[in-house]
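To start, I am sharing the structure in question, which I have written as structure tokens.
FYI, not all chains are in this one, though none of them got moved.
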Amino acid sequence: MILRDSVHGLVSFEQDEEGIVPELIEAVEVQRLRRIRQLGLTSLAYPGADHTRFSHAIGTAFVMKKFLERMRVAERAIPTCHRLSFETAQTALAAALLHDVGHGPYSHLFEEALPECPTHEEWTVRVILDPATDVNHILARHGQGLPARVAELVRGHHELGYLGRAVSGTFDVDRCDYLLRDAHATGVSYGRFDLDWLLRSLRLSSPDGSSPRLAIDGPRGLPAIESFLFARLFMFQQVYFHKASRASEWMMSRILGRARWLVANGTELENVPPALAAIAREGEATLGEYLELDDCVLEGALVAWSRCRDVILADLCQRLRGRKLFKTYEFYGRNRSAELEGLTLARAIAARAGLDPDFYVGLDVATVAVIDDTAEPLTVLFPGGQERQPGEVSFLLARLKDEHLQQTRLVFAPELRPAIVQALQR
Amino acid sequence: MILRDSVHGLVSFEQDEEGIVPELIEAVEVQRLRRIRQLGLTSLAYPGADHTRFSHAIGTAFVMKKFLERMRVAERAIPTCHRLSFETAQTALAAALLHDVGHGPYSHLFEEALPECPTHEEWTVRVILDPATDVNHILARHGQGLPARVAELVRGHHELGYLGRAVSGTFDVDRCDYLLRDAHATGVSYGRFDLDWLLRSLRLSSPDGSSPRLAIDGPRGLPAIESFLFARLFMFQQVYFHKASRASEWMMSRILGRARWLVANGTELENVPPALAAIAREGEATLGEYLELDDCVLEGALVAWSRCRDVILADLCQRLRGRKLFKTYEFYGRNRSAELEGLTLARAIAARAGLDPDFYVGLDVATVAVIDDTAEPLTVLFPGGQERQPGEVSFLLARLKDEHLQQTRLVFAPELRPAIVQALQR
Amino acid sequence: MILRDSVHGLVSFEQDEEGIVPELIEAVEVQRLRRIRQLGLTSLAYPGADHTRFSHAIGTAFVMKKFLERMRVAERAIPTCHRLSFETAQTALAAALLHDVGHGPYSHLFEEALPECPTHEEWTVRVILDPATDVNHILARHGQGLPARVAELVRGHHELGYLGRAVSGTFDVDRCDYLLRDAHATGVSYGRFDLDWLLRSLRLSSPDGSSPRLAIDGPRGLPAIESFLFARLFMFQQVYFHKASRASEWMMSRILGRARWLVANGTELENVPPALAAIAREGEATLGEYLELDDCVLEGALVAWSRCRDVILADLCQRLRGRKLFKTYEFYGRNRSAELEGLTLARAIAARAGLDPDFYVGLDVATVAVIDDTAEPLTVLFPGGQERQPGEVSFLLARLKDEHLQQTRLVFAPELRPAIVQALQR
């Protein structure tokens, strides 16, 4: 299999161990990802952000392929018993392709609005393990234990510990692809980093023959790591925490929550996706119901709900579809009491304006750690064999390693803006 | 208004004459383009090709902005009476943004399957002229005659003749944007050309004070023109005429034709979009019905029809949704009688296999001219004032100016492949 | 004038106020920059780094052109009396083009090895003010006071204070060009930043009608500023402070110092550039002598000196020409006493090996501030008119504003490495 990718250029899966990738791509559960946009509502802020989880899944498998190629050079430095086998490579490629297969549209909103609903990670594992899926069928054909091994690896577990971190860690293949892909689609050039150099900067260390761990090639590998972390920070600031993305997501979470509540209370609503109805009424949905969810299905629900009798639900749907997004007010300086006071003020203003504060005003806190696996940080391996902590030898990491990026905003209906801004700036 | 675009980078509309662009972008008819993919089914061949007509509309307006900037320099060479006014610039920007506003999903397939249906160009004009639309309302607010002038320009007519060609001609702003955007989204690097140099290569000539015409700055502007034409040829070869795109479009056209016929004959079908039903039954649809069409609506129809009782329609829908695409056999050498003979053979094979030849076999002819406005070609204007024809001074244009790129293929259900290939290679 | 640039693409100087740029480019003092590599000896570490100060001079003028375009939009927010005149724009463009015209090859090494020699900034001013130069002649033709005004601006002084900072400040046009150009030529992708967004992020503020100051457009302009600063940091880490660059520069400074000392002491040396001889003997050189210096002249001197009788000079020249570079040992953690102790140890090792410690061992300290105009920092201007300090509203600047990047290394002849490394790692 050979195809053109907008991010990686020529993408091929032609080696024997890669043969499972083209097969899995044809599975209906993977094809379904064609109908789920990678960035949900972000295209309301960045018109180009219409790329799907399908292209991201392929890209992630391709980054895993390149990661494995690098590991096969790096593992010359460690005992033979720890090297990658055909089967391990196959498992890793399958896990990379499938890591997001359980994603629904706007997945974390879904999980937030319907707390009984399993997380998308759990759905991913179900898709892999359920004998009724194409995915499971294909995996099992390649080895009886393969579905279980892939599911384990998707959860970050593997006897080669470093492989687990390559699927789910600070520099995992998922992030490597989505940062580049989201940067390409949004036009946010800050999000680019040099993938080839990042991979080349990775080494394996196995002190005393223990299980190999990933390390950074010091000192020349440091800038690749640093620039990856900055690319990630910039993408969070610019795209994932963009005020219009966050505001529209906040609206969508209210819509889903309202719809769930109405359904649970027996209100008739058109075009309710079966999965949502099942969860609202019975507390759970089948995998089949869940996999019917996609962007078009939710889009169809929004169209119908825009005309429903519930005033709040209809209003929120009309606003979101017509791109009349809620506005935001950003707090600087992390003053929690000022933020809560602001929320109280804004809720009072909404109430006076006749708008239900639970649906027309909110406090949105977005936060991310600069480095998130501080528990088991990558060490830096110097030519002479010396190992050091990144913070000791990297100017930038020394200054940022324990930091969190956080953006806190009030979110509210546009008509409330003048009153809220006036109240807050007093 | 300032935004990030994946193709043009920083895109802004901040001058007075550009003020109409942000207003029009908020119109529901323009927002609807968010739900129509630019390349229809091409994402089945190029996983990244999920970009929409919405981002293309903005990009086209931006290219028009840059074109007007260039013209304001170029027009120093022509009489003052022919220069761009505020109002003309506004009209041009609006026309660029709106040139595709009447597009439905898979528009030319729609037009082919439902011959009574107006073309997308006609729908565009209706959207602009119909007093019920947001678009018309916004335009009219800026000047009573504006809707009519914009509609005229969208059709390629303007008293500044060159402006008409900039909206609809060999190097029009529409093409400039879509070639770059489609190249960016598919990863087909051959489709890139240097837009800044292309614009810089344009001049205005007005012999004896006549109406100004576009000309190429000779000789240094020639490579920009040549490389634009090659970028276009490559995109046709690689993307627009890609066998999987063409095969899936052929399937979609059969699906729409079949559905129309069933509806016209009174068969009950679920999820038929009102526009399609109206055209099938009454020969025409209202603008409101038409504008309800988008990718999600057709997607919903395909889901429903996959389960309908009509065996052919259900089968074709299942295949297309499951990405079991028809295969192709390419003819080289333009031998019309061999092509028709091949079609006859293939139809017979289908019939023997129990498949209706009208729906399972077809001859697909894709064709495009290298240069398509030979009637009024751009001349090349040399420093001394001499004008020459491109073919006289350009090595490449001399050799390609009257040529057509054509790709002719048999399209057929995959299970017919062995028999068809065997029959054709005899 | 219109030309292709490898960094900025289409570069043109066609407006009236830009007319002075093409004229100045033809001056012999500007053409001389074709023979001076931008990055001196860095091509020993990055094979592509052969670009010259000539292309950088043109690029800097082009960035100034774009800066002025931005200022002409930004100045709508300030009183008319502070706006850019034709003459100011002309002065700014000339200053940008000429800011480096006094550079000799390896300029700071020259200044270090020959302390009597004026700095390259002073030579630049002399070139502009000396009536014997082409540059002065051309400037004076455009206005009697122009040479003086350009010289003032090159020094960072102008009645429009912000213009002085645009020529010499944290985000000056010089840096904007050289970061991009050096990144392009070395292949260090981390050095790229988005120039269009950076310029778009600049605003002018003039509280109470006072002299306008540059400000950042808040909050959306912050990432452009942040990413510029990171690009700069990465370029310092990767390129300007690269160990092979620093080691070869250290060697060159010893070579120049040794040659000066020999000449001053009356030793006969072939191919000594007249400027060096004059400074060594008389303490100063004429402008004419200085302008004869270029990379080829120094290259010719190195060839000759490789065969001279002074053993140290000949040896160092042979090593540098044959790319037998000195090695380095990097100190982490800024422990000044450990560094000095290391130097003492290494000098003793060199002496024992029969190598003059002054020429075969050194301590190289490279340092740069993350933000270097803390005295008058850019403020961030919010939509409502509020001004804030970058550190208050930028996650990254808050953490880095008072920091310095520093790299300290021992530099020594390769044959000393084993002994030095052993001694230091004890």
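The first chain written gets the first letter, and so on, giving A, B and C; residue counts start at 1 in each chain.
Definition applied: contacts are C-beta pairs under 8 Å (C-beta built on N, C-alpha and C of every residue); 3 or more make two chains touch, one makes a residue touch a chain.
Here the structure is a predicted model, which means the values were calculated and not measured.
S.K.: Assuming the complex is a homo-oligomer with 3 chains given explicitly, what is its full copy count?
M.R.: 4
Everything below uses one rule, namely that only the chains that are shown with their structure count from here on.
S.K.: What is the shape of the graph in which nodes denote protein chains and edges denote touching chain pairs (line, ring, star, complete, other)?
M.R.: Topology of touching chains reads as complete, every chain touching all others.
S.K.: Kindly work out which chain lies most centrally, taking the average of its C-alpha atoms as its position.
M.R.: The chain sitting closest to the overall C-alpha centre is A.
S.K.: Just send me the rotation angle from a CA overlay of chain A on chain B, rounded to the nearest 5 degrees.
M.R.: The C-alpha superposition of chain A onto chain B needs 180 degrees.
S.K.: Between chain B and chain C, what's the gap in Å when you average each chain's C-alpha atoms?
M.R.: Distance between chain centres, rounded to whole Å: 50 Å.
S.K.: Distance-wise, how many Å sit between the C-alpha centres of chain A and chain C, to the nearest whole number?
M.R.: 42
S.K.: Mind pulling the residue numbers of chain C that touch at least two other chains?
M.R.: 194
S.K.: Per the contact definition, I'd like the list of chain A residues that touch chain B in the complex.
M.R.: 3-9, 26, 28, 31, 34-35, 37, 43, 46-48, 50-52, 54-55, 58, 184-189, 295-296, 299-300, 322-323
S.K.: Taking the touch rule as given, give the residues of chain C at its contact with chain A in the complex, in rising order.
M.R.: The touching residues are 189-190, 192-194, 219, 223, 226-227, 230, 233-234, 237-238, 330, 332-333, 384, 388, 392-393, 395-396, 399-400, 403, 405, 421, 425.
S.K.: Within the complex, which stretch of chain B touches chain C?
M.R.: Per the touch definition, chain B meets chain C at residues 2, 9-10, 12, 14, 73, 194, 196-197, 200.
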